[in-house]
Every structure is written in C-alpha cells, then in structure tokens.
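For reference, the structure discussed in these notes is given below.
One protein chain omitted, others in place.
Chain lettering (A, B, C, D and E) follows the sequence in which the chains are written, and residue indices restart at 1 in each chain.
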Amino acid sequence: MEQFSPTLPLLSDEELDPRARAVFDDIRATRNTDFINNFWRALAHDPANLERTWGELKEIMGPGTALDPLVKELIYVAVSTVNNCTYCVRSHTAAARGKGATDEQIAELHGIVAAANKTNRLAIGLQVPVDDAFL
Amino acid sequence: MEQFSPTLPLLSDEELDPRARAVFDDIRATRNTDFINNFWRALAHDPANLERTWGELKEIMGPGTALDPLVKELIYVAVSTVNNCTYCVRSHTAAARGKGATDEQIAELHGIVAAANKTNRLAIGLQVPVDDAFL
Amino acid sequence: MEQFSPTLPLLSDEELDPRARAVFDDIRATRNTDFINNFWRALAHDPANLERTWGELKEIMGPGTALDPLVKELIYVAVSTVNNCTYCVRSHTAAARGKGATDEQIAELHGIVAAANKTNRLAIGLQVPVDDAFL
Amino acid sequence: MEQFSPTLPLLSDEELDPRARAVFDDIRATRNTDFINNFWRALAHDPANLERTWGELKEIMGPGTALDPLVKELIYVAVSTVNNCTYCVRSHTAAARGKGATDEQIAELHGIVAAANKTNRLAIGLQVPVDDAFL
Amino acid sequence: MEQFSPTLPLLSDEELDPRARAVFDDIRATRNTDFINNFWRALAHDPANLERTWGELKEIMGPGTALDPLVKELIYVAVSTVNNCTYCVRSHTAAARGKGATDEQIAELHGIVAAANKTNRLAIGLQVPVDDAFL
Partner (left out) sequence: MEQFSPTLPLLSDEELDPRARAVFDDIRATRNTDFINNFWRALAHDPANLERTWGELKEIMGPGTALDPLVKELIYVAVSTVNNCTYCVRSHTAAARGKGATDEQIAELHGIVAAANKTNRLAIGLQVPVDDAFL
C-alpha cells in the first residue's frame, strides 16, 4: 500500500554519516539481520538521537532483566496502542511474534488494554478518590 | 491525605440495591477479603455497569489464560500510566505487588513505558511509513 | 481541600485591565450571577485569549443551536473525562446538573465514555480497516 | 481505498466458532441487517471478548435509557475524536446519521469537541485550582 | 496517495455562503496566496466556527507577539505530534519550513518532544510529588 512520505526523507546506507553508520552496524550485529526498518532510517538525520534511542532500546529490551523479553514487547504494544501509533503497533507486534507471542496472547493483550482504558475513564469521570490501602 | 469527593457519592454496603450487593458479594468471595475498594463503590450507582465491569475484570485478569496474571497486571499499570489515571496506577500497582511484582520489575516497567512513549512520538512526528515487513 | 497554586496567579476584580473587566461583566450578565469561576481569573492575564474563549463558549454552549444545551454539556464532560482534566470534569458536571442532568444520566454518560474508550483501543490495537459502508 | 490488513485476520462467517456465531446471529437480529462490520470480524478471534463487548454495546446504546440513543451516539463520536480512532469516528458518525443526526448537528458537535479540548488544555496548563463551588 | 473522504464534504469556492466567503477572502489576503487548504474547506460548513477559528489563528500565530512566529509554529507541531494528528503535523511542519525552520531544527524538535513524552510518563508512573521549589 502506498503511504505518505516521512517528514524527513529516509536515509539509505550510502547517505549515513559515520556516527549513524556505526549505529546501523550495531543494529545489524545485535539483531543478526541485514534489515534496518524505516524508523532508524528516519532517525538517522539526528545521529545523537539515533545513538541514544538505539542504545536505550538495546539496553532495556533484551534478555537478562527482571522482566522477560516477551513481556516487555507486550508492554510496548500496549503503550503503542494507547498512543495510537500505527507504526509502533505494527513493528512491536511483529517483534512480539518474533519472540514467541501467539495469536491468542495478542488477542488477550488487546482485551486487557481495552478493559484498562475503560476502567481508567470510569475512575477519572467518577473522580474516585484513592483508597488509603493503595497509598 | 484529604481528597476531592467523587462525582457521585461512594455507596456504603447499606445503600446498595440487590443487584449491586450480589456483585459486592462476588468480589469479596473471589478476592477472599472483606475489603471493597472505592472504584466499585462509585460504580454501584449503575448496577448494570457494575456487573459488566466486574464480570469483565474477573474473566480476563485471573489465572487460566494465555498470559500470566502478573503480566496482565503489568500491562494494566502500563496503560493506566499512559492515560494518567492516578487511581488506576495506584490500585493496579498494588495488585501487581500482590501478585509478586518486585520493585525492580516496577522500575523496569516504567523504563519501558517511557521508552515506548518516546519512540511512539518519534514515529508519529517523523511520519515514518510502515515497512512492508510489518504488514 | 488545599490545592496547588496556579501557574499564573488568579486575578481579583481589582487587578483586571479594562478589556478583561468587560469580559467579566459579560459573564456576570449572561449567567445572571456575580460568581466568576477560577478558570476565567487565570485566563485574565491574556485579555485577548479571555475574550476569544468566553466569546466562543457563549456562542456555542447556549440555546438556539442544533443540539440541546444539556446535550452539549454532556459532550463537554465526555471530552474532559477522556482528557483527564479534573477542573473541567468538575465544572462541566456542575453545569450539566444546572441544566437538569440527573445522577442517572451522569452515571450512564460515564458508562458510554468508558465503552467508547474500550472499543476505540480495540479498533486501534487490532488495526481494523474501515468498512466501505462507512466511507 | 486500499488499507492495511488488521493485526489478526478478519474472520468470515465460515471461520467462526459456535460462540462467535451466536453473537453474529444476535447482531444481525438486533440490527435487522445481514451486514456485520469489520470490528466484530476482528474481535471474533476472542469469542469471550466478542460476547462481552457486543453485550455491553447492546445494553447501553439502545433505547429505554436515561439518555436518548442519538445523544449517546454523539457522545461516542466525541470520545472517538479525542482518541483519534478513525475507524470509530467513521462507524459511529454513520450510526449517528442512521439515528437522525444532521450535517448541522455533526458540525456543531465538532465545534464543541474542539472548544472543550481547547479549554481543557488551558485549565491544565494554567493549573487552575477547582473552585469550592464545584466540589 | 488516495485518502478517505472527509466526514463532511470539502466545500468549493462556489458552495460557500457569504460569511464563509468573507473568511476565505481574508485568508487569501492575509497569506497573500490563492491557495486555501482543505482544513478550511471542511470547516466552512459551520461559518461561525470557521470565523472563530481563523480569527483565533490569525490573531495568535502572526508577528507582533511575545513569542517569535517560528517558535509558535514549532509549538504547534509539538502539540500536533503528541495528539497524533497527521493533517496537523504535515500542515504545520510545512508552515514552519515556510517561516525558516531547517531540517536540523525539525529533527531536534522531535528529539525534545520524544524526551518530554518519556519523562512525562516516568513522572506519572512513579507518581513523583511536586517539589516545593516548583510551587
């Protein structure tokens, strides 16, 4: 499907400055694939932000943390859904599948996201005071 | 801390109509505690909504599903954070702790929620087109 | 309950410049009360914005339009709930009551707002394509 | 217009399990039409959520409540606009037209939604304390 | 790229009522161009809202204010990004470029918007109390 062009053009490998190229190299090595998705190509106009953002995701989304990598991807999909970010829902749903998420888990996730959005608005609209037990 | 009164007054057990009372009985039995938090007392003005909402949460948040109950609480906390619902952040953080969440997991969760909010806005602001690989 | 001070101090009647005073006079005449709520006192630092905002609300929220004044207040409460604006939920719920809203209608409104937030996230998360019938 | 595929494929009538089929039968009978819109076809992967969600909408959006059915659809459109849910804006605008909404009412609705979003941000940004009169 | 039709049809110059025509004349004179973008053509169904909205933007977005016109456009892009309004991101990014914004500034803007979204959620999720120094 044809889509809008991005705000700043996606940079090809040939157009990268050395700092951005080093990040792309690390993305390829970390993920063990030659594929670089559009998000990083749009971000490459600002190598400092590219470095920071990739560094942050690499640090928090991989193994060896208190939360399981799949759980972290599911949380990412949940936030992206609430923020209505199509790119993010698609890319992190793909990542969640790559980490083993089943269709049933994805469907269940959206049931929880939906219920939370519902009860969030009830608590806000009814102006429910926080119980002492939760403080 | 003194808080605002709710939009509709919190109902005491004595003020419930029979349909709302039956829901409260089921909450108590399911959770094995006499404590009913304010959310349900505010919702009790609309017994049909109380029934639906409790029925939904009971069905989706317990054990026996494709996602682990703690994972589901963490997703709930993530959504509540994005929606900025203080009541919901507090009550579901308490619930997550009750299901075994550690301080480290809670801190890590918020690191992921924060990163997702960051990259969501980059994808939106830079208008990044979705890669074919994600469709 | 003690609250935070506003970003810019609330202006008393004595501190108003002539343009702001004229708006306050019109609010008092239109509403037939001497009471000016804090929102307008905070806005009075920027008389042009005060004029525009009061003028807009006066024009759209009163009688003589395609939608009934109570319906319009309920829509205002719904939007304020989604945006999680405590001030706005409180002041427009009060306004809705002043225009005849019952507790039952207010409870029902929040049931609808909650359900809409739920199905909104399902449509977004599941990336449901729009049916031709709706275009 | 060509659109993205959904996260989970839309289920045809032939692919439904018996629980989902029963919900589709009830949607058709309630609405007196054979047409089932994509939202329900995407949700049908999770029959329990399909049942809950349809049951909720059927219960709250029809006649016989404290708020008029058209008013409830307008509130639905308002919430969907704030949440930026294209699917929901389109489907509930169509539903509102089906319940008698005129172009003038739809235009007016969006004027109110816009004004509410404006004043919501002023109240939040200026950190206006809630008046005692509203508590 | 083919797009969805709007909720209400875009009005051509020939379909305008006199009040809307006067606004279009003023837009053309103020901007010194014959081009009227779709936003105004959609809004023209409600001439009162068209007048108010154009009047507001004309008053606040031009020169002679405490903030520089380019700064104001950048703020507009930032808000539009958080609200995920594609139309608004595109049109105000174009306006910002027209007022001299460079690619570097646009990239930097989105780095700040992203960081703010990140720290906003941390402050909310961790429920950080406001320091006395900020009150």
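As a working rule, contacts are C-beta pairs under 8 Å (C-beta built on N, C-alpha and C of every residue); 3 or more make two chains touch, one makes a residue touch a chain.
In this text, all values refer to a predicted model and were calculated from it rather than measured experimentally.
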Touch partners of the unshown chain, restricted to the chains that are shown, please.
A, B, C, D, E
In the full complex, chain E touches the hidden chain through residues 1, 3-8, 10, 35, 37-39, 42-43, 49, 53, 56-57, 60-61, 65-67, 71-72, 74-76, 78-80, 82-83, 85-88, 90-94, 102, 104-105, 108-109, 111-113, 115-131, 133-135
On chain B, where is the contact patch with the chain that was removed from view?
1-2, 84, 86, 89-90, 93, 103-104, 106-108, 110-111, 114
Positions on chain D where the hidden chain makes contact
77, 81-82, 84, 86, 89-90, 109-110, 113-115, 117-122, 124-127
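Keep in mind that, in the parts below, only the chains that are shown with their structure count from here on.
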For the interfaces B-E and A-E, which has the higher count of C-beta pairs in contact?
B-E
If I average the Cα coordinates per chain and compare with the overall Cα mean, which chain comes out closest?
D
Would you kindly state whether over half or under half of the residue numbers at the chain D/chain E interface are used by both copies, giving same or different?
different
Distance from the mean Cα position of chain D to that of chain A, given in whole angstrom
27
Counting in whole Å, what is the centre-to-centre distance of chain C and chain D, each centre being its mean C-alpha position?
22
Hey, what residues on chain E touch two or more of the other chains?
2, 4, 48-49, 84, 86, 89-90, 110, 114
Topology of the chain contact graph, where touching chains are joined (line, ring, star, complete, other)
complete
